[in-house]
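In what follows, a structure is listed as structure tokens, so that the remarks can point back to it.
Removed from the display is one protein chain of the complex; every other protein chain stays in position.
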Amino acid sequence: MSGSSLGLLFTVTSFGESHGPAIGCVVDGCPPGLALCEADIQAELDRRKPGTSRHVTQRKEPDTVEILSGVFEGKTTGAPIGLLIRNQDQRSQDYGKIVDTFRPGHADYTYWHKYGIRDYRGGGRSSARETAVRVAAGAIAKKWLKERYGVKIRGYMSQLGEITIAFKAWQHVDQNAFFAPNDEVIAQLESYMDQIRAERDSVGAKIEVVAENVPVGWGEPVYDRLDADIAYAMMSINAVKGVEIGDGFDTVAQRGSVHGDELTPAGFASNHAGGVLGGISTGQDIRVSLALKPTSSIPQPRNSIDKAGHAVEMATTGRHDPCVGIRATPIAEAMLALVLIDHALRHRAQNADVQVDTPRIPGRIA
Amino acid sequence: MSGSSLGLLFTVTSFGESHGPAIGCVVDGCPPGLALCEADIQAELDRRKPGTSRHVTQRKEPDTVEILSGVFEGKTTGAPIGLLIRNQDQRSQDYGKIVDTFRPGHADYTYWHKYGIRDYRGGGRSSARETAVRVAAGAIAKKWLKERYGVKIRGYMSQLGEITIAFKAWQHVDQNAFFAPNDEVIAQLESYMDQIRAERDSVGAKIEVVAENVPVGWGEPVYDRLDADIAYAMMSINAVKGVEIGDGFDTVAQRGSVHGDELTPAGFASNHAGGVLGGISTGQDIRVSLALKPTSSIPQPRNSIDKAGHAVEMATTGRHDPCVGIRATPIAEAMLALVLIDHALRHRAQNADVQVDTPRIPGRIA
Amino acid sequence: MSGSSLGLLFTVTSFGESHGPAIGCVVDGCPPGLALCEADIQAELDRRKPGTSRHVTQRKEPDTVEILSGVFEGKTTGAPIGLLIRNQDQRSQDYGKIVDTFRPGHADYTYWHKYGIRDYRGGGRSSARETAVRVAAGAIAKKWLKERYGVKIRGYMSQLGEITIAFKAWQHVDQNAFFAPNDEVIAQLESYMDQIRAERDSVGAKIEVVAENVPVGWGEPVYDRLDADIAYAMMSINAVKGVEIGDGFDTVAQRGSVHGDELTPAGFASNHAGGVLGGISTGQDIRVSLALKPTSSIPQPRNSIDKAGHAVEMATTGRHDPCVGIRATPIAEAMLALVLIDHALRHRAQNADVQVDTPRIPGRIA
Partner (left out) sequence: MSGSSLGLLFTVTSFGESHGPAIGCVVDGCPPGLALCEADIQAELDRRKPGTSRHVTQRKEPDTVEILSGVFEGKTTGAPIGLLIRNQDQRSQDYGKIVDTFRPGHADYTYWHKYGIRDYRGGGRSSARETAVRVAAGAIAKKWLKERYGVKIRGYMSQLGEITIAFKAWQHVDQNAFFAPNDEVIAQLESYMDQIRAERDSVGAKIEVVAENVPVGWGEPVYDRLDADIAYAMMSINAVKGVEIGDGFDTVAQRGSVHGDELTPAGFASNHAGGVLGGISTGQDIRVSLALKPTSSIPQPRNSIDKAGHAVEMATTGRHDPCVGIRATPIAEAMLALVLIDHALRHRAQNADVQVDTPRIPGRIA
């Protein structure tokens, strides 16, 4: 396993390059009996796909998914689910510039030295195109979690470059190109992105993801804690440089008398923990934040070296997202879903027989 | 596997509770031929052990480690290394208060509902006492990484509650109780901690860890990226709520023209990436930050519930660290070492035959 | 992971049903730089494919493989290799008889009770059609082992029903429908099979597989021994009921003075061990035998029950191999290759630095 599988019991094994014939995955371990069709997956893929606004890459990919196995008469059978997405828009552009040079901020230099060979077309395996696979697999996880446990997973953009986006309401998230939970900032975000593009630059973003109705008990300490696996899954997304659970880095300056969430018969009194204690879900909302760095591909000249070790100056042309964070919300949701379903299965493997008289309190006081 | 193993090829499997007879682990996959004795491990354990200053728990544990296997005539044999640390100071205190109640901020509530049974003595399995095992295993990893690749792993505290600690020099780190890299702030930190204790409260901390001389090429995308596995390992440490690689959350507001580290024949011109691109080490320093929440056990009364679901008020007495972050530096170093050695082994499994003419540039311009 | 992945470092993850749109797999962990094209894989698939003689199923499947990823400009890149084989001949036969009944000797009853849903078309996931995937993945493993280490993996049929087939020469194996290493028995085997079919019955077979030139040192005791992983891989093949290494069950009545292979400076004096000692390859030929049971689908009536639990009588019509062992040789070779490459990679991960002055003796005295 050179690292392309995720999850112990609900396992996604991914393949595919940006400009190869196809991307896809095998989802192994999905419980049988889940109603599933291609439209269920397509709906999530459409939220992530490129070319939907002027603020993202203009590559035209329908991202049409085909289910190859594991579903019979509209239901999952427990057998592995093969998913296939054919690449459509591998533009025959001139790769001459990047064949022998390493783009700053990209994986060109590291892939070259690691493997001694590199599919340079569109970033090859290191391209964010692979995240479509995560969204496809995550769609299955999301559906099962919702139907089986009522778990609801949603995300939004909370910051775009210097602009903090106040949370207003969930309903706004899917009504703008940024997954912003606030209809009043859209015009500002659009002009900001237009300015970034005019400056031939890129910018980072911050994403929040929340899972509601997660039962108490998911997570496998002391290493495979729920939050540890979430951190892994989020940091594995292209461009992510930081992950927080609950109050995250704000806890450094907090006092214990503030941070520790009090329990009451009516529910938890607060949620500084972000829904995880001792690596196990508490029944509170799971709250995760992630930082995405600015796109490395920018059309202004930068210093680098070529394969012979000589200094070169290069600007990255072609089709790129000026902020990779803009399309990251569905990906982050998918990764959270994949971690949660894996832990749901792991939990019941060991603890299916556990019975406790103690009442489970609500995640928050109503 | 209910979550007590870490690493695919250099695998640590941990066991033990805070007040049971012993803690320990099995380290499987250590390359043969490494000179190893108990003193090598003990040196690292002594850096983490409790009772060394008034700012940490007063539990007296010598943390004496015994090597049970895997070492012959002073060298590792390639067989699994059994490590054993007997618990010595399981004070027979009155646990009456916590047997039937759930301490806020602790894993009591989650363990109880997950397993239906709970070793309440000192937190049982969820106690930070288990981190001694990580430090012991990490000592082996550190030694091998240093001898085989010249990798140097060091950490320090960069913030204690509201107090930011400027980095002055590495030499100071092991000369104070806080692992602070600055001898001028020690008095301030001490009085700050005295005040926190006087207020019967606790506080968080921020830790930085750095690995130097890591070769280019470690990390297994697209999921088992080096940074993803680091995030997992760090978030699995008790009380950690956030992890950053390189510039972390600062990248949100950065521009691509600033963030992307330029390459020159003399080395990388900067290190915003924190030593990882595309999930693979670049040869730059690996830079990791982590946030630790304030200790949940504080001696002031807090609201909670008992096993019957009734409201109770409870203060946590007993021996506790007023800031769990104070002893976290050796633990974070150990976790970074464990991730790095695992990826060193994974890398060469697949890529041992790779040969590239391209020169490897220094991690930074000298 | 519900069991569809094989191998720790060279990992095959399989998907697909007998009568679904496609079967295939992801091969993760293949070392980069291996020359690979579809014809390399097709050659092995053609050895296994159905319809090539009157003694096997008449289903017409070209088993055309498409490489979806992981190969660039004719070489593997280290990225996962997606392989796809479209099903072509899903005859629209009448499944009415088996939809609600359980065929004796088949997985119908167990799949139904395990998953609560069953793709009954052609056996669905439990069909031996999945073994094409193993052969495809094994072709990659075989090629790498041969080019990197000179390992040569070959198999043959040593028994068909009551007929023992004496080994004459390797050259005969690929020149008859049975993979028999003896051109003098072919007529006998053909008339035997004709007779079995005339009796509307089926019969078992025994297959031998040999790997030459395996270096000393592969295998990871104490559990993941080379022979243990071989036993696992072989027993995972449909219809296999027994596995032997070296002298296998004959060792029960052997004396230690006979069995233990003596070492001489010119090589091992014998090979009762079958090339494995202490779970590690010795440099001798790896010798494996496997027993395949008779095909369960036979056209004579048998007693069974239906989904309501009522007694039924059923004969299995349709296209079936009268001896599943006939096409098993390429599959067994593939499985051995998959185990060997995995252990080659695991070995060098831990032991890449090992240097021993002791000479390695030949596997056999020349």
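Each chain carries a letter (A, B and C) given by its place in the written order, and its residues are counted from 1.
In this section, a residue touches a chain if its C-beta (ideal position, glycine included) is under 8 Å from a C-beta of that chain, and two chains touch if they have at least 3 such contacts.
A quick note: this is a predicted structure, and the numbers were derived from the prediction, not measured.
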item	value
Among C:F10, C:F72, C:F102 or C:Y120, the residue in touch with the chain that has been omitted	C:F102
Touch with the omitted chain, as defined above, among C:H172, C:K206 or C:R327	C:K206
Absent-chain interface as seen on chain C, which is shown	1-6, 8, 14, 102, 104-107, 109-116, 125-126, 130, 159, 161-162, 196, 199, 201-206, 216-217, 219-225, 227-236, 238, 241-265, 269, 272-274, 277-282, 291-298, 300, 302-305, 307-311, 325, 346-347, 350-351, 354-361
Chain not shown, touching residues in chain B	1-5, 7-9, 11, 13-17, 20-26, 28-30, 32-33, 66, 68-70, 72, 75-82, 84, 114-119, 124-125
Residues belonging to chain A that touch the chain removed from view	8-9, 29-33, 78, 148, 345-346, 348-354
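Going forward, only the chains that are shown with their structure count from here on.
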item	value
Where chain B and chain C are represented by their mean Cα positions, the distance between them in whole Å	45
Centre-of-Cα separation between chain C and chain A, whole angstrom	38
Length of the line joining the C-alpha centres of chain A and chain B, rounded to whole Å	26
Multi-chain contact residues (two or more partners), chain B	8, 346, 350-351, 354
